[in-house]
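Note that one protein chain is taken out, while the other chains of the complex remain in position.
Right after this comes chain A.
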Amino acid sequence: MKKKNKICTAIVSIILAILFISPFYLVLVNSFKTQKGIFSDVIGLPGESFTLNNYVEAFKHLDFIKSFTNSLLITVFSVVIIIIFTSMAAWMLVRTKSKVSIFIFLMFSASMLIPFQAVMLPLVAMAGKIHLLNPVGLVFMYLGFGTSLSVILYHGFIKSIPKEIEEAAAIDGCNKFQTFWIIVFPLLKPTTVTVSILNSMWIWNDFLLPQLVINRPEWQTIPLKMFYFFGEYSKRWNLALAGLVIAMIPIVVFYLAMQKYIIKGIVQGSVK
């Protein structure tokens, strides 16, 4: 009976897994076909209509090296400043017992309720006036939007760290800055991993904010390039599919390398 149960579970799981993977299969096989090949057979392997041309053209039209570099730089810079400033802020907010400190933390928490659309229009209008409609402005905005969740995550973790180590450091003559970076920050590593994974995934995939903030072609990130590319070639599925595959490769590689941390980070991020 038990064995039978296990086999049933395995069969159901495998069927579901095949269903889950099938969209990727369809995109992948059809990205190697000619337009005609897709038209005559969507399900099968490429066979006679096999071509690599789609990839050559999609790579060129997506300006992939450029848009990949843009995405990478914007994501890395944003995540690094989010980590630096939110870990510092969270530590100070935990260690300072005052009304101001409680008020600031409550304000960060409450802002989790605000949807992006509620701030979108005034933010873009204001950013236009102070010349922030560029990648630097975008990174600054990611710090602003990323602050709440990251401060909350660090705040929760720092509360569990004993204060004694820091007091010992202070007696040894460390100022707050040294105490934080030498003693405290290394202890925060598990949360730093979570914060960096959650923020990288959000920023890497983000579409609407970059669309509103960076309008020059040479600044476009992968999602932006993909959007305009798709608009132009939506009738030519062979090219569009190759473009989709190219756009997905960096995320899949990142996932395979970091799977353990990603799943752990997701759980911690959602529980707060």
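Just so it is clear, a residue touches a chain if its C-beta (ideal position, glycine included) is under 8 Å from a C-beta of that chain, and two chains touch if they have at least 3 such contacts; residues count from 1.
Basically, contacts and distances are computed from a predicted model.
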The complex lacks one chain in this depiction; which UniProt name from "Lactose transport system permease protein LacF", "RNA polymerase sigma factor", "Ger(X)C family spore germination protein" or "4Fe-4S ferredoxin" does that chain carry? "Lactose transport system permease protein LacF"
Only one of A:Val79, A:Ala169 or A:Met201 touches the unshown chain, namely A:Met201
Of the residues in chain A, which ones touch the absent chain? 6, 9-10, 12-14, 16-17, 20-21, 23-24, 26-27, 30, 38, 41-43, 85-86, 88-89, 91-93, 96, 98, 100-101, 104, 107-108, 111, 113-123, 125-126, 140-141, 143-145, 147-148, 151, 175-177, 180, 201, 204-208, 223, 226-227, 230, 237, 240-241, 244, 247-248, 251-252, 254-255, 259, 262-263, 266-267, 270-271
